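Note that one protein chain is taken out, while the other chains of the complex remain in position.
== subunit A ==
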Amino acid sequence: MAATSFNMASTIFSTLGRTPVKQRFRNRIVSSVSGQQEAQVEEEKVVKPMTKPRPVEPQINVESKNMGREYGGQWLSSVTRHVRIYAAYIDPETWAFDQTQMDKLTLLLDPTDEFVWTEDTTYKVYSKFQELVDHYEGADLTEYTLRLIGSDVEHYIRKLLYDGEIQYNMNARVLNFSMGKPRVGFNYKGDEPV
């Protein structure tokens, strides 16, 4: 993965605070696991159901750290097709993978471009991610916890797909409809087909 990502470096954009870029949404959100305002978020939920993502500041001169064999040669991650979560800071331009900053989680959303994303839908996924990260505050930082978060984000993406908010990208390199084949005159809400 590292090699391919590296080549794609010029098309990486960090989403937040930017205008959406049409061709690629290899986006990332970086947010602190130890979010301080959990109680506040709980209160906010009642009025405003969407959690506001709290991305970390973009850093400069990031170097890959602690990736060597002497550190175990591994990293903490949850990788599924559309959601890749790493417990590290990853530089969006150079893909430098700083494992000393394990207090941050980096989300790579849909690296294979299976879906067509808009700024709106990416924001929904990010806020879902932030909500889950806040929810799991205090849990052990293990692969199991990351996988729980990653799976919930995947389920959320599937929900968005079934609700018709995102579509399959017909120009994707691999077109195998991994979240179910598109169907005509069908929706999951139980309404009459249109």
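By our rule, contacts are C-beta pairs under 8 Å (C-beta built on N, C-alpha and C of every residue); 3 or more make two chains touch, one makes a residue touch a chain; residues count from 1.
The definition used in the following text is that contacts and distances are computed from a predicted model.
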item	value
Name under which UniProt lists the unshown chain, selected from "SKP1-like protein", "Replication factor C subunit 2", "NAD(P)H-quinone oxidoreductase subunit J, chloroplastic" or "Arsenite translocating ATPase ArsA"	"NAD(P)H-quinone oxidoreductase subunit J, chloroplastic"
Absent chain, residues of subunit A that touch it	80-81, 83, 140, 142-145, 147-148, 150-152, 154-155, 158, 176-181
